[in-house]
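With one protein chain removed, the remaining protein chains of the complex are shown where they sit.
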Amino acid sequence: MRRALLSLLAILAGGAKLHAAEQTPLEHGEYLTRAADCAACHSAPGHAAWTGGRAFALPFGTLYSANITPDRETGIGAYTDDEWVEMLHHGIGRGGRHLYPAMPYNSYTLMSRDDALAIKRYLFSLPPVKAPPPPNRMNFPFDQRWLMVGWNLINNPDRRFRPAQDKSAEWNRGAYLVDALGHCGQCHTPRTLTQGLSERQFAGAKQAGWVAYNLTSDKDHGLGGWSDAALVQYLHEGQAPGHGPASGPMAEAVQNSLRYLSDADLHAIVAYLRDVPARADGAASVPATPVAGAGGDDALGARLFAEACAGCHLTDGSGRQSAWAALGGDHSAGDPAGTNLVQVLLHGSELQTTQGLMFMHGFTGAYTHQELAALSNYVIRHFSGRAGTVTAADFAPVGK
Amino acid sequence: MVSITVNGTEYPLDVTEDMPLLWAIRDVIGLTGTKFGCGIAQCGACTVHVDGKPVRSCLYPVGALGDKKVTTIEAIGRSEAGARVQAAWLDKEVVQCGYCQSGQIMSATALLQRNPAPTDADIDQAMAGNICRCGTYVRIRAAIHAAAGTERQG
Partner (left out) sequence: MNALVARRAVLQAGAAAAGGLLLSLRLPGLARAAPGPASAAASGSASVSGAGFAPNAFIRIDRQGLVTLVMPNAEFGQGIWTSACMLIAEELEVGLDQVTPVAAPPDGASYTDPELGEQATGGSASIRGDWKRLRQAGATGRTMLVQAAANRWGVDPAGCTAARAVVTHGATGRTLGYGALADEAALLPVPKDVPLKPQSAFTLIGTSPRRLDTPAKVNGTAIFGIDVTMPGMGVGTVAACPVKGGRLRAFDEKAARAIKGVRDVVALDDVIAVIGDHMWAAKQGLQAANAQWDEGPNASIGMAQVIAGLDAASKTDGVVAKSHGDATAALDQAAKKLDVVYQLPFLSHAPMEPINTTIHVRPDGADLWVGTQVPVRAQATVAQETGLPIDKVSVHCQVIGGAFGRRLDVDSITQAARIARHVAYPVKLIWTREEDIQHDLYRPYYYDRITAGLDADGRIAAWSHRVTGSSVMARWAPPGMEMDGKLDPDAVEGAVETPYVFGAQKTEYVRHEPDTVTTAWWRGVGPTHNVFVVESVIDELAGLAGKDPVAFRRGLLAPDDKRARAVLDLVVEKSGWGAALPSGEGRGVALQVAFGTHMATVAHVAVGKQGEIRVKRVTVALDCGPVVNPDTIESQVQGGIIFGLTMALYSEITIENGRVLQSNFHDYRMLRINEAPMVDVHIVHNPDGSVGGIGETGTVAAAPALANAIFAATGRRLRRIPFATGQMSEA
């Protein structure tokens, strides 16, 4: 597999050199579709690929992603080029229906018309599937689509990406990948009261129950302590030694999008992120090895860790047999609130990798909320030396 | 085509690289001492050694092996610690149905290879990943102490 991985990287790196010029238009469209991570939302478990149907439980209701196969009735088959670009840039679908901003058109607005149409070309090459998504369930007043007009005025910058003249081509490529295609800010940048993206770019934010960590160049809270190589590896594989594995939505981003990017593009992303002004927001990063003598009255947590976790993660967090099972340095273990830890314990996590599917089951049902809280606090103390504040209530379903 | 070395023998296998080692060992090579219990790294029945380290073969793709060497229950007795563990297992009559015991012995051997005199706590730590539905834990603990020569008298 190591051999396979190396050859895969070689192909990708080679491909990057040739880049757009030597890809067929369709391959180019596919690459951009990956980079824009359309699959993340428009391919949902239990639904045929690209037919949408993925539920987004947002503060104001539940949205379902659209079918983006070229089916004329239920998909995007009827879109003209202009309608398509209008939709991506302004969030206005066919017939003038405003899209809800779960669709990141305030990022896609930066996309070039050429790239937008390349994506359309690729999507139109897919087999059409008739599959109407479930109707959205929005709470009043958010079920009033026309309200989105106001939202767009405030939150959609409506402009195309313009390269910064004082920056390198690599930096600009990275900026385009991160801001226009990858729409990383949608999760990693805190939102304003109207759910638009705030000024605190990449300072980390909580989205759909998960913390998207600080990506700024801050040494203790952001990516300042990461090497370039570690960052590229993390984006490509979903793990890097001393930093733990990606889980939840980040694992999905790696699985569906980032791992397909060329080496050159990954380095471009890193070059751009390195330049994001430091902000000391969020939990501080975590040392790569467990904190010796962290102490604390964690007998229950320690016992549970030995039973349910150490089988894969090992007591010292070095991970049994798989780099994705290594927990040392995992940012999630340094968040005293344990937000992502709670999510992983509740829902598990999975990531398709070059070494097969890496997955963890949720540990609910047979474990009490107290046990899971004790376990979480043990993990936090053991790996970061901090005092976790996870409580049983964190594991209780909302509203119960 | 993947080539893997198990118990000192090299096997070229016509399988995909993502195939878990467990099924390669059992269904392709035909060594059935390594058991399938859960397939999700919870029970330890499938434990084998890869370059001397205990791994869960149900989640270890053959493609990840490279040049690493696999040892299974069929050959663990060739190692000094493995032989001692197996002898202690018979001596203490640990086994009931026996289904989990290949994995238990592989984990116990790995423990003794890195910690020749484990305490009860060390044993709990190293063996908690191996489930025994028949409940042979009391005797597993005793047998590991016996193999290590750390048996308490009385």
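By written order: A and B. Residues from 1 in each chain.
As a working rule, contacts are C-beta pairs under 8 Å (C-beta built on N, C-alpha and C of every residue); 3 or more make two chains touch, one makes a residue touch a chain.
The model shown is predicted, which means the values in this text are computed figures rather than measured ones.
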Chains on display which the left-out chain touches in the complete complex: A, B
Those residues of subunit A which, in the complete complex, touch the missing chain: 299-300, 303, 306-308, 361-371, 374, 392
Absent chain, residues of subunit B that touch it: 15-16, 19-20, 23-24, 26-28, 30-40, 42-43, 45, 72-74, 77, 86, 89-90, 93, 95-102, 105, 123-125, 127-141
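Operating definition for what follows: only the chains that are shown with their structure count from here on.
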Subunit A and subunit B: spacing of chain centres that average the CA atoms, whole Å: 37
Sites on subunit A touched by subunit B in the complex: 1-4, 306-307, 310-312, 315, 320-322, 355-356, 359, 361
Subunit A-touching residues of subunit B, taken from the complex the two chains share: 17-18, 20, 40-42, 44, 50, 53-56, 59-61, 63-66, 124-125, 128-129
